[in-house]
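The next block holds one structure in the form of structure tokens; read it before the comments.
A protein chain is absent from this complex, but the other protein chains hold their places.
Showing chain A:
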Amino acid sequence: MTQWTLFGMEETKPQLIKITFDGIEVEVAPGTTIMEAARKIAEADESQAALVPPAMCYYKPLPTSGGKCRACLVKVAQGSAKDPRPMPKLIPSCITQVQEGMVVENITNQGVLDTRKSIVEFLLINHPLDCPICDQAGECHLQDFAFEHGSAKTRYEEDRRTFDKIDIGPHIQLHMTRCILCYRCVYTADQITDKRVHGVMNRGDASEISTYIEKAIDNDFSGNVIDVCPVGALTDKTYRFKNRVWFTKPEDAHRDCDKCCGKTTLWYRGDEVIRVTARKNTWGEVNDFICNTCRFEKKKTTDWVLEGPTKVKRSSVISANKYRADLIKKPDFALKLAATQFKPIDDTRDYVTDQETIRHQSIEDNDKANHRSLAAKNN
């Protein structure tokens, strides 16, 4: 129980709050969020891991993170024992604190699942879906989220937004095109430096993670933005394109570091260390940040004291057969197409069949195009 009590509340033995999450009762300390209550259920019983709401922007070790991606929206069917009215809107579970007698519906509510599906769709609108060449593939939270809740088809037909790649310091590369604007790296930068050198510029879907005036984050802990990034927007330049995650073997290791805790995970290909990261917990979160020296420079086994293979639990393809063939529902494209596209559509448009008209129109169009290109040349 100590794990879930808040700062110094152990002495006072606070009254625990009882809530019902997807029909499962759980007792948590006051001030706990719904998300943490759900994680508590899953930690007590691993078979319940599926009912934890997905978190794309929420990151427990980073205070004030969360509430932005809306992936973790849940239905509160009963606000509290005192005020049993349901909440009118879906609420973000990562920042909403529990109340005594709260009843929360997550995967048991179809509306929540539908919303989650639409959130995947929104997040993927401007995502390049370049997983085949992305270093994050295999340990990408967006990949997992899309696999669990998304649909196999897109309804988006327009161009996606693109950005040029930017180097943030000598070791980190920012590929903004892949970014889902979760703000985790911004909060990390806020923690490691008191200067505001890293933030978001522009607005709306043109928003851009950026270091102000291309200024590199000059800090020993800047490498941690790579670990907190849920997608492949921030990548390790010493590791880029070296290997696929699922071909590497993670080993826990530590070293005496005068700057950080020195507890890391080494990623081996054969007997070569090709990457060093901080240790992630069950929820893909780093509790102990590591310094840039450990991350980028110590790439020999002799630098480290090995502790044994990392236990990989959840949300990763390197865990046992996450995308196992029989778990994937085969898309019945033929049936779906028949059901959606070939139903009788009330389309009463008049098709132009007169060849002469078509010819005239195409001549007109060509003339316009020629005129435009001439005008462009002259300018």
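The criterion applied here is as follows: contacts are C-beta pairs under 8 Å (C-beta built on N, C-alpha and C of every residue); 3 or more make two chains touch, one makes a residue touch a chain; residues count from 1.
In the analysis below, contacts and distances are computed from a predicted model.
For the chain of the complex excluded from view, the name given in UniProt is "NADH-quinone oxidoreductase subunit F" [choices: "ATP synthase subunit a", "4Fe-4S dicluster domain-containing protein", "Carbohydrate ABC transporter substrate-binding protein, CUT1 family" or "NADH-quinone oxidoreductase subunit F"]. For the chain left out of this panel, the touching residue among A:D45, A:E158 or A:E356 is A:E158. Which of A:L73, A:C134, A:A189 or A:A253 touches the hidden chain is settled by the complete complex: it is A:L73.
In the complete complex, the hidden chain is touched by one of A:A44, A:L113, A:L129 or A:A206, namely A:A206.
Looking at chain A, the residues touching the absent chain are 66-71, 73, 89-90, 92, 95, 115, 118-119, 121-123, 125-126, 155-156, 158, 180-181, 183, 199-200, 202-207, 345-350.
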